[in-house]
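Reviewing the structure listed below.
Removed from the display is one protein chain of the complex; every other protein chain stays in position.
Labels run A and B following the written order; every chain starts at residue 1.
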Amino acid sequence: MSLTEIPAFARADGPDKVSGLGRYTADLTLTGMAHAAFRYADVPHGRIVELDTSPARAMSGVVAVITDADVPDIYLSAEIADRTLFARDVVRYEGEVVAAVAAVTPEIARAAAAAIVVRYEVLPAVTDIEAALGENSPLVHESWDSYATSGDVVRDRNTAMRSELHRGDADAAMATADVVVSGRYVADASHAVPIEPRAVVAEWQGDHLTVHTSTQVPFDARSRICETLELPTSRVRVIVPHLGGGFGGKCGAHFEPHIAALAKVAKRPVKLVFSRYEEFIAPDRRREGMIVDVATGVKHDGTIVARAAWLGIDNGAYMADATFFPQLAAMHVAGPYRTGSLKIEADLVYTNRQPSGSVRAPTAPQACWAIESHTDEIAVALDMDPIEFRRRNLVATGDVGPMGQVYDEIGALECLELATASAQASADQKPLGPDEALGVSMGWWPTFAVAAGAFAKMHADGTVQLVTGGQECGTGAVMTLRNLAADELGIDPELIELVYQDTAVAPEGPGASGSQTLLNHGRAVEVASQQIAAQLRELAADHLEAAPEDIVLAESKASVAGAPAASVAFTELVERAGAELLGTASVEMPEYPELPTSSTCIGDQGMGAWLAPQFSCHVARVAVDRDTGVVRVSEVHTAHDSGTIINLMGAHGQVEGGVLMGVGQALTEGTRYDDEGRQRNAGLLEYKLQTIADAPSIHTQFVEIATPNAGPRGAKGLAEAPNVATAGAIANALAKVIGQRVRELPMTAERVWRAQTADQSSTTTEQDQS
Amino acid sequence: MTLTIATSVDQAIALLASGARPIAGGTDLVVGARQGKAPLPDQLVAIDRIAELAELTSTDSETRIGAGVTHARLMTDGLIIERHTAIADAAALVGSPATRNVGTLGGNVMNGSPAMDTGAPLIVMGAEAELRSADGTRRVTMGDLWTGPGQISARDDELCTSLVIPAGGPGSGSAYVRLEYRRAMEIAVVGAAAAVTLSDGVLTSIRVALTAVAPVIIEIGDLDNLIGGAPDRALHGAVAAAARDQATPISDLRATDEYRRHTIGVMAARAVDAAARRAAGEQIPVPVNRSLGIGAAQ
Partner (left out) sequence: MNPSSPMSPSSPMSQQINLTVNGMTWPVAVETSRNLCSVLRTEIGLTGTKEGCDDCECGACMVLLDGQPINSCSYLAAQADGREITTVEGLADGDELHPLQRNILSAGGVQCGFCTPGMLMSAYALLDRNPEPSIEEIRIGLSGNLCRCTGYARILTAVHETAVELNGA
C-alpha cells in the first residue's frame, strides 16, 4: 500500500471523541481529590501592602492555601526571568495569581479564595504601547536590569525586546521612489479560545509527581514544574488526556506547578478547571496587539525600492515566549515581496495587561493584515491591479528573503495564480453584486524544526506501537504519523497504536507547537519504522532465501519482488525473531539555510533563515451592508504551498479552521480593555467567535512542489499557515466595496461604518524624480 | 434553597405569595447566577410544567399566548406567523436553538431587559400582559409594565400568565429586524419592530418600537402625520429620523451611542419596509433578518 492509497484520515482518537467515552483532563476524578481555585490580582498594577490568607485557612473544607511564601524562590521564564509563580510584592496584570486554595469542593475553594484579604497600593497602569515608550512613563518592571536574560535580549525601560532589520540604505532608496505610500494600522489583541478551558490534576505518590494536564507541550510543562519546584526530571511525569484544542493558547505556563504545589501541601490530589472567564484573563497567552507604521517607496512600474516601518507590539506584563516577536513581525512587514532597501524597527513593549504569547502563527495575521492592506493601497496609488502588482513583486525561487536567505524552490506565485483563478471562476459563475468584492492577500510562515525521537515496537500479533513525544491537540498531526509508519512497514494504519501523551514513556519532543509534529516526529517515526522494516527484511530474506533488498513488505506480509505468491506473514517473522521487533530513532535538528554574514539585524532571535518556508494566498468574497457596516464573508479561496500533503482530509481541516479563525480576527474578535488594563469582554457573548451560520464556503488547493529541507516526504507544517492571510484578504475586499480603508483590526461593523463617514486614506506622496 | 415544580397556576401563585420566585427555562436566572450577577433566589417555583401557561389560543379579535410558550414554538406557529409576524421574527433570533427551546415569552417579558427581542413586537401590536395573584387578575400594557432596565411594575406575588394581543385587521403586516454582528448567537445591539396597515396602498396605521436604545423598549411617538402616505422611501426616511431623534442610547461594549443612534434609524426604516411589504401581501419568510439579508446576511 503506498502512502496515497492509505485511507485519507485514520483518526485513531475518533471513536473516543464521537462516543463521549474519551476522557479529557476535566473528566478525571481521583480518590480524595480536592479542587483548586486561584485568587487573582484584579488590580492590574499595584503593590501588595497586605496579604492575609487566614480567613481562607479557617474555612471548613479548605485543605491547602499557598502563596509566594510557600514555593521555592525562583524567577522564571526562559528569556527574561521577570516573574515568580505567585505574585511577589507587585502585581502587574489583573489575572496574576496571588494565592491558590484547595478545598473539598470547587464552591468552597472559590469562596475561600475570595475570602483571602489582599490590599494594594495602586500604581499607575501602563496600557498604551506608544506612551509606554516615553521617557516619563511609569515602569512595569522597576528593577528590570536585575533580571536574568538568555540570548540576545535587547531591552530598555518598558521595551522588553527590540529588533531592527536593515538592508541597504532605506532613506536614500526612498528618495529615489516615484511614489511613497504611508499608512498606519492598529490591531487589537485577541485570544486563542480553545473550546476546552484548561484543566490540571496533580497527584503525588511519595516524592513522585504525576500531573494530568491539558497542555500542548507536555515536556515544556515538565521542565517548568521541575524548574519552579526544584524537582528532578525523573520524578515528574506529565500525562495529557484528550486535549480539547490549543491554538497556542495551551503552550507555555499552564499552572501545573501551582497545582502540584497545592497537592503537596494538601497531601491529596488536586484538580483545577478553569471557567471561560479565567481562560480569558489568566494564561500568559493572548495574541498581541500591534501598531504598524509603514511607508513604501515604489516606481511607476511597480518596482518597490524601499520600505521603512516601526512596529509597536504589546507584550503585556511578563515575558511568556515573545522575544522573537519583534524579529518575526518585522520580517512579515517586509512581506513576501522584493522590497529593495529595508529599515524596519520593532519594539515589544511591557504593559499592565495579560502577557502575550505564541498563538497560532504569532504576529503574522496582524502584520500580514497591515502589510497586505498597505500593498493594495500601493497598487491603488499606482493605478495598478493589486494582483498584477503582487505578481510583479512576489518572491520566487532564487530570490532573497528579508534577512538575506536565498530561497530554494518556493510556490508563492503559484499560490497567487491558483487562488485568484478559483475566486474569479466562482465570480464568473455568480457575478459580484454591487455591495460585493474580492480581496487578495498573500501570507507566509516559517517551518520550524527541532530534534525529536520515536520508539516503535512490532508485537508478535503483528500490531505496532508507535511512541513519540508528539502531542495531539486536534490537528490530527499525531494521527497522521500512523500513515508514515504504515507506509514504511507495509501494514494497515489500523494496526498501529499511538502512544504520545506521556513524558514517562516517550522521547522528548516539542509537543503541539510551531506546526512541527509531522516535521519532527515524522522524521523520527520514519527512521524507527525503517529499522523494523529492515529487521523484517532480514528475517524474510532468511526464510524466503532471497536478498534482503529484494524483499517487499505489503499487507503485513513479506515476499520476494516479482514473486508475491510465496510470502510470509509478519506475525510469523516476529515469532521467528523470538522477541518483539524494536525501532529506536533520534533525529537531529535539520540544518537551516545559511545567511549571508552581511545581513544586519539587531535583536536576532534566530528567525532569519527559514527552513522550507510556506506560502499562501487567500482570496475572500465579501459583502458589505453599507448602512450598518456589517460585513459577511461568503467564500474564501485559498492556495497553500505547504509541501507534500500526507493527509489530504487533515490538511483541508487545518486550512478551513485557520480561515474561519481568520474571519473572526478580521471582523469580530478583539479584546477590549478598560483604562487600567482589565479585559471587558472576557466571555463568549461579547468576544464573538464565528458560528456555523457565519462560515463561508472554503475552496482550497495545495501547491505541492519539491522543497529541499522539508520534512518527511517533502511535507512542511500546516497548522499555523492558514491563519495568516485571511484577514488581509477580507480587508482588501472590504476596501474595494466601501472605497475606504478600515485601519483597525478587527474591522467591526462600527469601525466600517466610521471609515465610510471619515476619510482615512493613506498618505500618498508623488516625488519628482525628473 | 428549594425548588418546587408547580403543576397549576394556583399552586404557583400560592408559592409566589410565600416568597418564591418563578423559573421557566432558567436562561436568564441561572446564567445570571453563574456569571455572579445575582445569586439564585432562596425559593424557586418551576412553572414550565403548568399546562395552562403553555396554551396558545385565539379568537377573531385576539390572540392569547401563554407565558410559558417557548420561542421555538412562536417562530414556527402558523397563527403567530400569520397574525403576529414580528413576534415570530423576533423569537427566531433569540439566542441559539437551545435557548429558544426553553426560553419563554413570559420569561422575557418579566425579565424586563431593554435588549429583549420580543418586546418591541409586543408593543407595536398593542399587547397586554395578564398578571395573576391571590388578589385576582389584572392586565397591563407593555409600556406600563416595563419601568427601567430589568425593572417591572408587577409585584413579586404576581405571575404573568399570558400575553393578550389584538388581532390585526386586513391589510396589516409587521416585522422585527435587529442589528447583528454574527448571524446567530446574538443579542440585540439595536432592533426595531413595526406594525402597519395598508388600504389601497395607503398607510392607515403605523406603530414602531425600538430595542436597546433607551432604559426600556420605547415606542416612537408622533407618527400619525405619516398616515395617508404611501409606504415609500420618504416614509422610511421619516421613520428613521424619528427613531434617531427619540432614541437615547448609551455607549457600551457592543456599540457607541453614536453608532446605535445611526443604526436604530436603519433598523426602524427596514422594519417599516418589511412590515409594509407583508401588509401588501408579499411573503417574506420568518425571520426577516435572514430572508432579506439584513446586515448583508446572505
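Just so we're on the same page, a residue touches a chain if its C-beta (ideal position, glycine included) is under 8 Å from a C-beta of that chain, and two chains touch if they have at least 3 such contacts.
What you see is a predicted model; the values in this text were computed from it and never measured.
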{"item": "Residue in contact with the excluded chain [from B:184, B:214, B:250 or B:284]", "value": "B:184"}
{"item": "Contact residue for the chain not shown (choose from B:19, B:97, B:148 or B:237)", "value": "B:97"}
{"item": "Absent-chain contact - pick from A:244, A:269 or A:629", "value": "A:244"}
{"item": "Which residue of A:80, A:193 or A:495 touches the chain not shown here", "value": "A:193"}
{"item": "Given B:23, B:88, B:160 or B:195, the one touching the chain that is not displayed", "value": "B:23"}
{"item": "For chain B, the residues touching the chain missing from this view", "value": "1-3, 5, 23, 25-27, 30-31, 33-36, 39-40, 42, 44, 46, 48, 72, 95-99, 101-102, 183-185, 290"}
{"item": "Residue numbers in chain A that touch the chain omitted from display", "value": "8-9, 11, 13-24, 26-27, 29, 60-61, 104-105, 107-108, 110-111, 114, 193-197, 242-247, 275-277, 473-476, 649-650, 652-653, 655-661, 683-685, 689, 691-693, 695, 697-698"}
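The rule is short, and it goes like this: only the chains that are shown with their structure count from here on.
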{"item": "CA centroid of chain A to CA centroid of chain B, Å", "value": "44"}
{"item": "Touching residues (chain side chain A, partner chain B) in the complex", "value": "435, 623-625, 627-628, 630-632, 634, 667-668, 672, 680-681, 683, 685-686, 688, 690-694, 748-750, 753-754"}
{"item": "Chain A partner contacts - residues on chain B that touch it in the complex", "value": "35, 179-185, 187, 253-256, 259, 262-263, 266, 293-298"}
